[in-house]
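As you look at this complex, bear in mind that one protein chain is not there, while each of the others sits in place.
Up next is chain A:
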Amino acid sequence: MPTSPGPHRRAWARATAVLTALGVAMPLAACATDAGGPPVINLYYAPEQNLPEVVATCNEAAQGRYRINYQVLPRDADEQRVQMVRRLAAEDNDMDVLGLDVTWTQEFASAEWVREWTGEYQTAAEQDTLPAAVESARYEDRLYAAPKNTNVQLLWYRTDLVDEPPATWDELIEAAQELRDQGQPYEIITMGAQYEGLVVLFNTLTASAGGEIVDEEGTEAVVDEGAVQALELLQRFATAGVTSPAFSNAMEDEARLAFQTGDAAFQLNWPFVYPALQEDAPELAADVGWAPYPAVDPDQPARVTAGGYNLAVSAYSRYPAEAFEAALCLRNPENQLFSAVNDGVPPTIESVYDEPELAEAYPMRDVILDELLDASNRPLTPAYQNVSTVIATTLSPPSEIEPAATAQRLREQIQDALDSRGVLP
């Protein structure tokens, strides 16, 4: 550069030097902790309030063979992923067990950052586990993670305004329009911002219409008739005058808050809204019921997108055997029950749903299990992050979707994303 950003450059140089020095010093500091004693298994996992108790239980059960150390990742999913990826790309051997969002397992497996689960570890991880959850942990017919918890969205509705919860999207939109004409609270709240939430909505609608976005191998973009039907529905929903003005900017928590103001009649959201509602708006909570996610096709129940977290073992871990054991302990039936009751994350092990303790914390557990047994996954491919970014961008704002043209655009851009060609928006 020919001219004067001199001071800028110098400040930069200084800052970079300091950062480099820190970068050199910090791993050394981290190593200092495991001098002597049993191997320390570093668990990198999203913030979960009562996970330390689960960790303590497992440490006790390990009887000194290893000690799990819970390293809390950032709250935001993208930041969790970026932090782990950055360290794995540098072959950091201080990470052992990784908490992966269900959509990341294929990516981490393809990059050879996580170990395959085989033999008795595999058997233990798959036993009695919900099929959609196991599927999310597979890549090229091999298992790369153990599902820790799962999640699905439900339809939450105001029992004081609606007698019978709508079973399909058509009924849902109609019911909202009727309420609006009567001057009642009528809005349908859900997540429509340009981010993962919108992709989940589109994936659920596509799967419910019997469609496919990406083929089973995860290499070809499909976007078939079902997907086009989903696009039509999404566009109609966004323009039917039944959403909140903030629909195309709303994420999970904003949706929850909007529902709590009392202006809405319906909400499509994860189960976390239930305990939140009891706490923040107890009066409203008394009038809120739940129902299965509305279907697209009246003869076919909705196939709701599964969320949740899987546990994987880092390829660079120095104690793989202990790490597999630790991961299995963290997701065993007792601990899944504990986490479900205390942290609101639905279990992946089917038999846990029969526990009486769960019934108390989850009055809606039957609906959740029903949806989970036939849940759909988002496209299972190493390039999912790119696919997701492309879908979210192309569908945003939902009110401007032109079904046939948008589908064509999706097909081209998803294919580019799968081939890691092209630029991400």
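Everything below uses one rule, namely that a contact is a pair of C-beta atoms (placed from the backbone, for glycine too) under 8 Å apart; a residue touches a chain by one contact, two chains touch by 3 or more; residues count from 1.
FYI, contacts and distances are computed from a predicted model.
Only one of "Hydrogenase formation protein HypC", "Sugar ABC transporter permease", "Aromatic ring-hydroxylating dioxygenase subunit alpha" or "Fumarate reductase/succinate dehydrogenase flavoprotein subunit" fits the UniProt record of the hidden chain, and that name is "Sugar ABC transporter permease". The chain that is not drawn here is touched, among residues A:S136, A:S376, A:T389 or A:T406, by A:T389. Screening A:E112, A:E279 or A:D299 against the full complex identifies A:E112 as the residue touching the chain left out. Summary of contacts with the chain left out: across A:G119, A:P245, A:P282 or A:P356, the touching residue is A:P245.
The chain omitted from view is touched by exactly one of A:A46, A:A61, A:V82 or A:L284, namely A:V82. Residues of chain A in contact with the chain left out of this view: 1-5, 8-10, 12-13, 16-17, 20, 78, 81-82, 85, 89, 107, 110-112, 193-195, 244-246, 248-249, 254, 258, 261, 382-383, 385-386, 389, 393, 396-397, 420-425.
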